[in-house]
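Report on the following structure.
A single protein chain has been omitted from the complex, and every remaining protein chain is retained in its original position.
The chains carry the letters A, B, C, D and E, assigned in the order they are written, with residues numbered from 1 in each.
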Amino acid sequence: MKFIIAIIKPFKLDEVREALSNLGVAGMTVSEVKGFGRQKGQTEIYRGAEYTTNMLPKVKLEIAASDDLAPRIIEVIQQTANTEAIGDGKIFVVDLVSATRIRTGESGETAL
Amino acid sequence: MKFIIAIIKPFKLDEVREALSNLGVAGMTVSEVKGFGRQKGQTEIYRGAEYTTNMLPKVKLEIAASDDLAPRIIEVIQQTANTEAIGDGKIFVVDLVSATRIRTGESGETAL
Amino acid sequence: MKFIIAIIKPFKLDEVREALSNLGVAGMTVSEVKGFGRQKGQTEIYRGAEYTTNMLPKVKLEIAASDDLAPRIIEVIQQTANTEAIGDGKIFVVDLVSATRIRTGESGETAL
Amino acid sequence: MIRKMISGVVGSGVALGFASTAFAQAALIKAPTAAQQLTMINKGDTAWLLVSSALVLMMSVPGLALFYGGLVRTKNMLSVLMQVFMIVSVAGMLWATVGYSMAFTTGFTPGLTPYVGGFSKALMRGIDATTAATTFSNNVYVPELAYFVFQMTFAMITPALIIGSFAERIKFTPLIVFTVLWSILVYYPIAHMVWYWGGPDFMKDTPNEAGLLNHWGALDFAGGTVVHINAGIAGMVGCLMIGKRVGFGRENTPPHSLTMTMIGASLLWVGWFGFNAGSNLEASGVTAVAFVNTMLATCAAAVSWAVIEQVVHRKPSMLGAASGAVAGLVAVTPASGYAHPMTAMVLGLVVSPICFFFVTTVKNKFKYDDTLDVFGVHCVGGITGALATAIVASPALGGQGAADYTKFPYVAAPYSISAQLVTQLEAVTITLLWSGIVSAILFFVIDKTLGLRPTEEIEREGLDINEHGERAYNY
Amino acid sequence: MIRKMISGVVGSGVALGFASTAFAQAALIKAPTAAQQLTMINKGDTAWLLVSSALVLMMSVPGLALFYGGLVRTKNMLSVLMQVFMIVSVAGMLWATVGYSMAFTTGFTPGLTPYVGGFSKALMRGIDATTAATTFSNNVYVPELAYFVFQMTFAMITPALIIGSFAERIKFTPLIVFTVLWSILVYYPIAHMVWYWGGPDFMKDTPNEAGLLNHWGALDFAGGTVVHINAGIAGMVGCLMIGKRVGFGRENTPPHSLTMTMIGASLLWVGWFGFNAGSNLEASGVTAVAFVNTMLATCAAAVSWAVIEQVVHRKPSMLGAASGAVAGLVAVTPASGYAHPMTAMVLGLVVSPICFFFVTTVKNKFKYDDTLDVFGVHCVGGITGALATAIVASPALGGQGAADYTKFPYVAAPYSISAQLVTQLEAVTITLLWSGIVSAILFFVIDKTLGLRPTEEIEREGLDINEHGERAYNY
Partner (left out) sequence: MIRKMISGVVGSGVALGFASTAFAQAALIKAPTAAQQLTMINKGDTAWLLVSSALVLMMSVPGLALFYGGLVRTKNMLSVLMQVFMIVSVAGMLWATVGYSMAFTTGFTPGLTPYVGGFSKALMRGIDATTAATTFSNNVYVPELAYFVFQMTFAMITPALIIGSFAERIKFTPLIVFTVLWSILVYYPIAHMVWYWGGPDFMKDTPNEAGLLNHWGALDFAGGTVVHINAGIAGMVGCLMIGKRVGFGRENTPPHSLTMTMIGASLLWVGWFGFNAGSNLEASGVTAVAFVNTMLATCAAAVSWAVIEQVVHRKPSMLGAASGAVAGLVAVTPASGYAHPMTAMVLGLVVSPICFFFVTTVKNKFKYDDTLDVFGVHCVGGITGALATAIVASPALGGQGAADYTKFPYVAAPYSISAQLVTQLEAVTITLLWSGIVSAILFFVIDKTLGLRPTEEIEREGLDINEHGERAYNY
């Protein structure tokens, strides 16, 4: 199993989620994060003080998936979240050792 | 070492933390996330507009643990966070390559 | 490639980010988390009710890096985020299976 | 017979100089006709009474709603705001329908007059732009509709105060049903007993035309009994009957936004000038007394609460200061027009330690879940104020004393602190019993029929999303 | 000729008793000189009018700004606050510069008098501490500057109301340009048509010295036509011409803070007493009528909106209650000084279902993106109120009727509901057409020159950071 971590632009969330649903992804976990990268942030000015932060609001998706499904998930995210503008984000994958569903105690792919 | 990622219902947090303490887990990191899965969300209505989101508030625990302790941690979480209702959450485990305590620079299991 | 997860004190964020920039780290993802560990929390009192929570505000950095750079990143974080006080945080590392840049579809180290 | 009456004046001699500036030349008219009353209206008084009404509305919405709302958890924020908003609205309509009449007319039969008014002014019959209401000064009148709406705002805020006791665990519709029944069975009768009377130009001829406690001579300048003790005990009864919140004592329930609570407390403070100084019904020197007393008692109580916290916890808190301010406002309410400013300040200093003791020690000892301390602040503070009024009103301590309205023009009545203390105690007891018992019956009946409490799952997830279909924040 | 005029009184006989307390002895003076007018000023009225002005300012900032701001997404919060704050400020300066003169002086030529005033008082020429303005009572005057600033607050809030229709997708500077032009071309003329007249002591001699709709006898106590219909239709036109928000109908756009919306609605409620009861210009019994009507209609409309939601969705919402309250306030505005309190309450009960139908069914059916329902609440509620005024003002239903100011002193005019309904309909139609058409032209021209809409990227990222360089929250 794989654990996929995707950083995307917040307004793409709904679209990506829908696309993944169609793919048969049953669940995912989403968090609000700030991203730092090539994309430049806006300048904020408060009276005399100017702040340019490169920390931009992003959304992080975490998806546990079977080894089979993982590549297709990555592909779908890459295509759906893409706006061809800098800052579109990344998809990271790590190996998942185990997965357990709390409600039933099941583990392995059936737990996803 | 293992890195355990558990998604649970927010109101179970205190209980789970206590149970893990009893087990000797010295630390963990908690974040607020939104979960998408089988559990259905509430409908919100604002004047004429109806929103049904399946994004539900969850809490994510991240716990680095020794290979020995990991299975018991998983068990305890699974049992404590269980309400036998849909949406109770998942426990994911990945392999941890290294762990470092910033204060001391120690690494390995002693850093946990 | 490695996926580095560092938990640090919030006020150290700017310093760490700068140090990593100097090292050539092009990007990272940051989230606000609560940490539970040896460090003791403050007591809050609201009228008659006293709450001592050991959940303290921390910042979590997630950095995907090449295998070469990873050790130096860890070192820099450990040194910069260090205040020699309890609660300075941890650095965890897991193996990264793949990385993809959404904008271009590139993958591997060039995607970082 | 009538020994003393609620009054907002010193001795009549001086007061007359104040009140009747515009009529200095004219002799006082006993029992003036409706037409004569119209000529005894001063536009400065009308302006003041209308402004006061707006201020009291501001106390409820947004004041009280925010003071309470900031203290609950995010998931229940809207439920508190909504409960206050709707109680205020429903109680407002009810006031126009039957409330004003039940509170401020003579009884359906003479025997009922001491307890409750009749229906002669139900649906606002006979009240229009050309009818007048009495004040506490001879020959000073205000437009009856201004008086109507000023009193209306009191009838609106009182039931809203109650909800703090069982916030985070009550169903919405049953609460509204409770509000309607409680207004009719508790608020209007108590308001009638304390505030109904014939007015200074008429009491000489009809000395029995007054509510029970008014007749006894209980002093309650702006509603310590009618509003705060009344609501406070109803809340306490509700909190006991509904039971504790799920997780009470185990889970942390910190206030979700003390910023909101501070805004609420501040607007309560600002609005309370309408409540207290507005209760003089005219814009005279006594109005300024009530205004100053309100200011000083509040400052003092905010400070003394912060000082106790400094002593006990070494950390004076914003919530403490806000709680103290509200306790001070509650305590000074019945005394506001009677006390000397310096004794009002002392009252403020004293009330906070008392309330602090109740919301910390007593509450923790008996482990009742009075969510927002309606009992500890409003009921206990209200009782403190009601009893203290007997002391601070004493002319011997610089207070305004009481007036004997059975003379025309009225004169100062002889004043005894101990005798007045007994009267105050009686008024407090009657209010506690009446409101406590009737509230218990109402909660019981509603619980058995509609049910008061949501399911545990709903309570956990929050009332906002389950009862109202909304979330307070979507940042 | 003049059949009836805007009036805040019952029959003059009774009203006189009220208004002239202080002058009871003196005979009424027709067409008093400026010096005589100064002696006809009552400080109670002055105090009331100034307080009312402060209350109406509070309706805009922070009231309306929060009511609107809470409903948009976080990323656009400041844009809404800023738009309201700046529109208010710009409209205020414009009022002093030309607005007051264009609204409240005789026409540049007599032929223009029905439509718009001249520039004789531009830059506040001739207005100072010693000039007086008429009220609706014979021989009752107020300082002209008090009247000036009271009316100013109306001119400030009206253009700010418009922005709700196209919130989250408008460029800032073009909006300010629109505000300036719309004030000059729409607001001042309409205000003039509805509110300009010579005053009760002068109309007998100069019966044509009045705005068109005023002359026709349209009843609009506090600005239902001038403020709400006027702004509501301008907003609707803007929303249609600017187009839907990016993602409208696909993305979730829940309110970012209903807490703010509740605070805003509450402050609108509190401030609206200045708006409605202040519109009587003096602190009389009729002022209390307007005050009570405002209170009751709001309570009723808040309740009835919640009830519909209970019926339709089983979940009465805070946003619903707040929307209802505002709908009630809008609807009662033109009727506030005319209706009997019981019919005002009925009006409140009725308006919410109508507005609810528009903001849910109609809006969803026609799929226009009136972001904050300015049309559904302000325009529809305003029209409901304007038409209902013809009914509730009828003396046969306990209303205050209309006055015939062509007599001196003025007398009650004969009243026909159906005839009045026609007049009201005419006034509504003229306002809808004038404001609708001119607004359309303005939006078109500004769009073609400065552009109205930001780029899609900016809209996505939010107006706050892009247009104002700030974020509302940094928790």
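The rule we apply is simple: a contact is a pair of C-beta atoms (placed from the backbone, for glycine too) under 8 Å apart; a residue touches a chain by one contact, two chains touch by 3 or more.
Fair warning: this is a prediction, and the values are worked out from it, not measured in the lab.
Student: For the chain that was dropped from the view, give me its touching partners among the shown chains.
Tutor: Contacts of the unshown chain, counting the full complex: A, C, D, E.
Student: If I consider the whole complex, including the chain that's not displayed, which of E:85, E:202 or E:248 touches that chain?
Tutor: In the complete complex, the chain left out is touched by residue E:85.
Student: Of D:100, D:291, D:375 or D:443, which sits in contact with the chain we cannot see?
Tutor: The one listed residue touching the chain not shown is D:291.
Student: So that we can see where the missing chain sits, which residues of subunit A does it touch?
Tutor: 44-49, 51, 53
Student: Since one chain has been left out of the picture, which residues of subunit E touch it in the full complex?
Tutor: Residues of subunit E in contact with the hidden chain: 22, 35, 38-47, 50-51, 53-54, 57-58, 61-62, 65-66, 69, 77-78, 81-82, 85-86, 88-90, 92-93, 96, 123-124, 127-130, 143-146, 148-149, 152, 172-173, 257, 260, 263, 467-475.
Student: Residues on subunit D that touch the omitted chain in the whole complex?
Tutor: That gives, for subunit D, the contact residues 10, 14-15, 17-18, 21-22, 24, 42-45, 47-48, 51, 55, 73-74, 254-259, 262-263, 265-267, 269-270, 273-274, 277, 282-289, 291-292, 295-296, 298-300, 302-303, 306, 310, 313, 315-319, 321-322, 325, 340-342, 345, 398, 400, 473, 475.
We adopt the following convention: only the chains that are shown with their structure count from here on.
Student: Quick check on the contact graph: shortest path length from subunit A to subunit D, in steps?
Tutor: Contact-graph shortest path, subunit A to subunit D, evaluates to 2.
Student: Among B-D, C-D or B-E, where does the A-E interface recur, judging by over half of the contact pairs matching in residue number?
Tutor: B-D
Student: Given the two chain pairs A-E and C-D, which is bridged by the higher number of C-beta pairs in contact?
Tutor: Result: the pair with more contacts is C-D.
Student: Per the centroid of Cα atoms for each chain, what is the distance between subunit B and subunit C, given in Å?
Tutor: Chain centres of subunit B and subunit C, defined by C-alpha means, are spaced 18 Å apart.
Student: Averaging over Cα atoms per chain, report the distance between subunit B and subunit E in Å.
Tutor: Distance between chain centres, rounded to whole Å: 54 Å.
Student: Where the centres are mean C-alpha positions, what is the separation of subunit B from subunit D, in Å?
Tutor: 49
Student: Any chance you could list the residues of subunit C touching two or more other chains?
Tutor: Residue numbers touching two or more other chains: 31, 94-95.
Student: Residues of subunit D that contact two or more other chains, please.
Tutor: Within subunit D, residues 252, 469-471 contact more than one other chain.
Student: Provide the full list of chain pairs in touch.
Tutor: Pairwise, the chains that meet the contact rule are A-B, A-C, A-E, B-C, B-D, B-E, C-D, D-E.
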